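Missing here: one protein chain of the complex. Every other protein chain is in place.
Labels run A and B following the written order; every chain starts at residue 1.
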Amino acid sequence: METLSNIGRELLKTFKLLARNKMGFVGFFIVVLIVLLSFVGPFIWPPEQSANVADINQGPSTKHWLGTDFQGQDNLFKLVNGGRDIVITAFLTGLLATVIAVCVGAFSAFVGGRVDSVLMEFVNIWLTIPKFPLLAVLATVLNLKDIISLSILLALLDWPGLSRQVRSQVLSLKKRDYIEAATMLDLGMRNIIFRELLPNMMSFIAIAMIFTMTSAIYQQVGLVFLGIVPYSGANWGVMINAAQRRGVLFTGQAAWSIIAPILAIVLFQLGLVSFARSLDEVFNPRLRTGV
Amino acid sequence: MSALTSNFLVRRFAKALFTIWFVATITFFMVRAMPGNALDVMIQDLTTQGYSPQDARDRAAALLSINLNQPIHEQYFAYVGNVLRGDLGKSYRSPSLRVSDIIAAVLPWTIFSVGVSLVISFVLGIALGTIMAYTRDSWIDHVLSNLAATLEAISPYLIGLIVFLLLGPVWKLVPIAHMRGALSPGVQVGFTSEFFVDVINHVWVLVLVYVLTSVGSWMLIMKSSTVSTLGEDYVTAARARGLPDSRIITAYVGRNATLPLFTRLAIQIGFVVGGALLVESLFTYRGIGFVLAGALYERDYPIMQGVFLIITIAVVLANLLADFLYGYLDPRIRIVGEGN
Partner (left out) sequence: MLATLSVQNLTIEYAARRGKVRAVRNVSFDVQRGEAVALIGESGSGKTTLGLGLVQLLPTTAKITTGSITYRRYVAARQNGKSQPVREIDVLALGGKQLRAYRWQECAMVFQSALNSLNPVLRIEDQFADTAKAHGYLQGRALRERAYDLLQMVRLDPERVWRSFPHELSGGMRQRVLIALGLLLEPQLLILDEPTTALDILTQRNIMDVLKELRQKLDFSLIFISHDLSLAAELADRVATMYAGKIVEMADVQTIFKSPVHPYTIGLINAVPTLVSTKEDLTSIPGSPPDLIEMPTGCKFHPRCPLADERSRTEEPDLVSVARGHEVACWHWQTSREALQAFKVSA
């Protein structure tokens, strides 16, 4: 319970600091907006069931803010209805990968010695393997059908790089006095990690998780693009795919049916990244780039 | 070469070999013993095409160059032996084609386009990152930093799509449709100007996309690395010795600031190759990513297996090259390599 309230206090502090950082606030706002629209939007603007021949291939207008596609369906409606799966997958993957990475990284840093060097050597080798092709091949072989199993697969591929960062973060925290004192008092590894270390690493973990989320967005939309995960319905990746199969890229007709989902994904990724970067700036004032 | 140097190289080489073995093993079990058993899917699929169950089984085994009647560990050794001989089986959809031949035909195009792009974006990233560091907190730095951060955040194939849209239908600058493939039909490979012009005509948009997707992170890393190098005492000391700025920027700041970038090469190469899978499909450039995308779509397991293995080997070798270059550029690494 105490851990939770510690984490809560950290989050509150984070939020207050962030309100002062312009870029970060804009990023945060965009992310919240996209998440809200994706979850609440479908109730307000339900997906259109039928084609609307009178309105096909239109550009943005007051009637259709983001234009219409080749079936005359409103792009904004489709956009609002197509974000949920992407948001859920990104969040689940970020969460799972971060949990695994924190456990393995902290364990490795605490145990040290041979276990640590073997684990880190494994991580180094893992990072040499091109991740997206591996993901694509595995997703094909496993024949994934739902977003939960896709998230699990993404997380299983994504945690190693993160765990290396967690490890070095833990190693540097470990040298601080209060952790050394706790170690000396023999409070137990689990206790030290969850009570002392984690609350101090919250900002770092949040940043790492956000970066994992953006890479998860890239990967899942990439899989949709390759036709490996056959999502049904109006997913942003499916929208791009459908528009592309209609030759939008060559003809330029109904260009907004492809521009809209591209913009949505780009905004989501940029929002997440600028939020994470400002978190990084707030908590690590020394100039840093990325995680 | 000193004993220390060769020790470092030997270690790196051993690690590269281990990685390749590791991936080869993954690919074996991927098809043979993963949930969703690919082999069963393939056999079942063949059965629906009219083969008897036994025929389908034999055919699948023949395509993968393994003998399904052997115990699994013997199959594994046979597979490793095949890989060592360069036998990657035959295509499932076009059984007359050997996987190794298919790969050999397209691999050079991918190595060429990705290699050129990596070099360009590495050099460009270093140059722009250096400028950002030297002009830090000026408007130039702000513009470049924001650009770099934006480029780094956007997925490679989204950048590909945007480039496609802008160059094609929006600005009507380039006949994108004629750029399909790595070469125009009828152009012969050879030392002719026609060949080179055609190669460049087909590849430059891809190179542009790869550079745009990877230059941002090089810029940001180079900037932070240069900023910290500028604070090093040997840079102040070099200025105290009256060395010209050009020499200080290159041999003192530049060379030291570039070193940490080499440790990121591994991840970046993998990233660009991963992007190639999407970008080559988007531009229908007949490289290995395009072939893999096709194999994934058609569930052509032997090709998937072979291509993934070859991609990994190529990336591992590229990393080995980067490691050697790093060892050559940083004399200290020779001692690090020796230490345990």
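Structure notes:
Here, a residue touches a chain if its C-beta (ideal position, glycine included) is under 8 Å from a C-beta of that chain, and two chains touch if they have at least 3 such contacts.
What you see is a predicted model, and the numbers here were worked out from it, not measured in a lab.
The chain not shown here makes contact, within the complete complex, with B. Only one residue in the set B:Pro53, B:Pro108 or B:Pro331 touches the chain that does not appear here, and it is B:Pro331.
Only one of B:Thr226, B:Asn256, B:Ser281 or B:Asn319 touches the chain withheld from this view, namely B:Asn256.
Of the listed positions B:Phe18, B:Phe77, B:Phe196 or B:Tyr234, the one in contact with the omitted chain in the full complex is B:Tyr234. Mapped onto subunit B, contacts with the missing chain fall at residues 232-234, 236-244, 247, 251-252, 255-256, 259, 329-332, 335.
Everything below uses one rule, namely that only the chains that are shown with their structure count from here on.
The centroid of the Cα atoms in subunit A and the matching centroid in subunit B are 23 Å apart.
Interface residues of subunit B facing subunit A in the complex, by the touch rule stated above, are 15, 18-19, 22-23, 26-27, 30-31, 34-36, 38, 41, 149-150, 152-158, 161-162, 164-165, 168-170, 176-177, 217, 220-221, 223-224, 227, 266-267, 269-271, 273-275, 277-278, 281, 289, 292-293, 296-297, 299, 301, 304-305, 307-308, 311-312, 315-316, 319.
Interface residues of subunit A, counted against subunit B in their complex, comprise 124-125, 127-134, 136-138, 140-143, 161, 214, 217-218, 221-222, 225-228, 240, 248-252, 255, 258-259, 262, 265-266, 269-270, 272-274, 277, 287-290.
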